[in-house]
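As structure tokens, the structure follows; a few thoughts come after it.
A single protein chain has been omitted; all remaining protein chains appear in their positions.
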Amino acid sequence: MNRFEITLGLLAIVGTVAIIAAIGVGEPQRMALESRGWAVRHVETGAQLYDQYCASCHGVNGSGGMCPPVDQTSGLHGGDIGPGVAWRLEELGWDRQQPFEYVYSVLASGRAVSTRPELYPGNRMADTSGVMSMPAWSEEYGGPLRPDQVRDITSYIVAFREAVPDDATPRPWPTDAPTERPTLAAAAVVTSTVASPPEPPTAPLAPPTATLAPPESPTATLAP
Amino acid sequence: MDPSSRLGHFRAALEHQLEGLRRFGWRAFAADAVDGAVRGVMAGLSARELRAILRDDPPTERPNPRYKAQVKSFLLHIRPKYYQRASTWLTHTWRLGWFAVFFFLVEVFTGVVLMIFYAPTPQTAYNDMLHIMGGVPFGLFMRDMHRLGAEGMVAVVVLHMVRVYFTGSYKGPRRFTWVTGVILLLVTLVLSFSGYLLPWDQLAYWAVTIGTSMAASAPLFGEQVNLLLRGAPDIWADGLLRFYLLHVLFLPLLAILFISVHYYKVAREHSISLPAVVEEGDMEPQARRHAEERIDLLPNLLLHELMLASVALLVMVAAVATFFHAPLEAHADPQVTPLHTKAPWYFLWLQGLLKLGDPALMGIVVPTIIFAVLFAVPWLDRNPHRLASRRKVAIAMGLSSTVAVLILSYMGTPGFGIETPAAQNILSHYVPDTHPGPVRETPWDQIATGPDGSRKTYFVSYPQAWAADAQYADPALYEFVVPPAPGEAPRDAFHELLLQFQADVENEPTLMAPLDGSAPLAMVTVESFTPQLKWIAFTINWDEVLTDVATGQPVTAVDPATGQPVVLLKRDQRDDGRPEQQVKKLALHRDANYRH
Partner (left out) sequence: MTADTAAIGRPGEESEVSRREFLNYAWLASLGILVLETGVLTYQFAMPRLGPGEFGGPVDIGPVESLPSAGLEPEPFNKAKFWWVTTADGALALYKVCTHLGCIFDWKSDQGKFICPCHGSQFTREGELLTGPAPRSLDRMVITARDGSGAVVAETGPDGAPVRIPERTSVVVDTGRIIKGPSA
């Protein structure tokens, strides 16, 4: 054991202690950023799942359609002030600070009947009677999604709260109800957030040559 | 009072103590008591002796209390009392065996700590990982240390085996030790594999699914082994629990058992080998005597080991604090296999083998043969010499095996030998399934939407006529991506990313831009409905030759105007006549952190 080794060992331990202390000092901020970062990843995943499964009924940006809006700028019940979910919880006598589990339960187990059938018939169309007005989505109730996926969609919906400024004007409910219940065929299908290819230029291009030379085989091997 | 009764004995002892106190004074009495306590804890070494050790002085008592300590202490008795000098040369062993135990201890410590916050069920596992990484002080630190220690342990164990092979230290009395060593290599690999599943993300789930599928293809008992490991035909709750039990209980116990057997042989029976040049080579008698001289474990070698541990810890902690972070992908999804699933680096050789042929042959039979040969090395090698110059065949075989493993590992990387359609491949670089990717790591503010979150379209690759079209004149809603002038840099990271996308698409020979210019080859749209969430979509529109599904040959028809044969495009078969399109889109939140 020479002094070089002792010094090296000493410096190594001092260095380790210093680094760990430095990590420790930054921990509270890092944890806050990181848990927020992971929480919003749930929102992102939920957004993509919503786009895939829910947008056709509830609207591309949660603004509603055949089914009630979920962007919390309008009430889910009555025509009064949003944010809708908290208001609804209050009306039911539940804790309005806990919207997550309520929304999760609706998504997971679905709704047998619409709460405003004249405005939002939901899944229950004239020619598919017997179907639930909102299907159950969680595997636990026979739906196609895993519980963690349903929780992600719930995170997305609950996160709309953050987008609503405190002084937002609540959007009023539509006052005129449709006279007939819409059919599946007539239901407006709102497609996803990406449109089909944009319109080509108005000035016509030169037409392509009639004979197409066969291009290289598309099954070329890819470079590693 | 009767001195032979219990109470009598106690009283007599007490009186004896008090007598000593009276005669020698309380100071000496206390010093004696402390000395006794120190000796009791430190296996007979007094405080004075400890000081002498730290000063590198000779022992303070006879007989040498340092040797006695190795008899009295359980922990120390496992170690040899002395080593021959040459066996401690750094360049002989590189201390790899020692580091293997070091990493094992790091893993046990960090692993047990992580167990506090982890429950092995599909409902909890992923969220527990998120909690550890974001909600527990030093949680990320512990997880990254655990991952780094695991990779270090696999690397060190493999290197240790390679070293033992090349120094010929598996011959003679060391044959059984070699066998236990190969068992430990297997245990280490399975420990790493079983732990890999626990984060329960897509990477974990599919890497282990593929690995156990290989086991299923084994002849005879493959199906049963697969079912036992997974607890069900597919990995889900049962599989996770079984892998967890393997990882935290069964395999560590096996490891401790075999490490004990392995090290007992090393420390007690045949010791660390001397370098072959000392044993067999030409050395000056003086030099040889020096090389074979004994060095005591206590104190110098033990302190040397403490120094190694200190330095290794510093390196690990520095790595974890800066660049080394264990990844976490999306939640495990048994319905969707992500593109470009990659095995961990120490299994790339296996993935390379699998690309060569039948999974049962390449995944089971060949590795079994490899390990059988490894086990049998001490008996296959009939050459009694250890000196490299006298065992050229063994050295050559060792070198060529190492090279073969490296080549197989290269072949195991995702880019090698995999055909993916061009559009899908390019899009997966920007919106990957397996890691955040460059788009998510671009600063949020640089990814601009139109006014008030309306859709902004970036035309990345387009017919020139489009740039002049009036309907796309508004720069707030439409941008035509052009490379910057020579000498100028892209305006920001997002612009650079768009330019990269442009280059990828335009340099891909198998992607034909739509022939009638009815759609841009590549474009990106950005829009947001709420201030915190942006929707970013990458689109590629292309024309593709219609090929017969069975033969792969282009389908031809006769052009009615010219009578010449023409190749049909896929779009000719569709009512709307639109070109092929592939879209990959993602939702990006303002507060998302994609540092890892």
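Should a chain be cited, it is by its letter among A and B, assigned in written order, with residues numbered from 1 in that chain.
The working rule: contacts are C-beta pairs under 8 Å (C-beta built on N, C-alpha and C of every residue); 3 or more make two chains touch, one makes a residue touch a chain.
Worth saying up front: this structure is predicted, and the values here are computed from it rather than measured.
Within the complete assembly, B:Lys355 is the residue of B:His77, B:Lys355, B:Lys392 or B:Arg491 that touches the hidden chain. Residue B:Leu339 is the one among B:Leu21, B:Leu339 or B:Val405 that touches the chain not shown. In the complete assembly, the contact with the undisplayed chain comes from B:Glu580, out of B:Asp381, B:Asp516 or B:Glu580. The chain not shown here touches chain B at positions 206, 209-210, 213-214, 224, 227-228, 230-234, 238, 334-339, 341, 354-355, 357-359, 417-421, 549-550, 552, 570, 580.
The definition used in the following text is that only the chains that are shown with their structure count from here on.
Averaging C-alpha coordinates per chain places the centre of chain A 33 Å away from that of chain B. Residue ranges on chain A touching chain B, taken from their complex, read 1, 5-6, 8-10, 12-13, 15-16, 19-20, 22-24, 27-28, 30-31, 33-38, 40-41, 43-45, 47-48, 51, 60-62, 71, 146-149, 159-160, 162-163, 192-203, 205, 207-208, 210-224.
Of all residues in chain B, those touching chain A in their complex are 56, 123, 126-127, 130, 133-141, 299-300, 303-304, 306-307, 310-311, 313-314, 317-318, 321, 330-331, 333, 413, 415-420, 422, 425, 455, 457, 463, 465-466, 468-472, 509-510, 512, 515-520, 523, 525, 527, 529-533, 535, 537, 539, 541, 544-545, 547, 552, 554, 556, 559, 561-562, 564, 566-567, 569, 578-579, 581, 583, 585-594.
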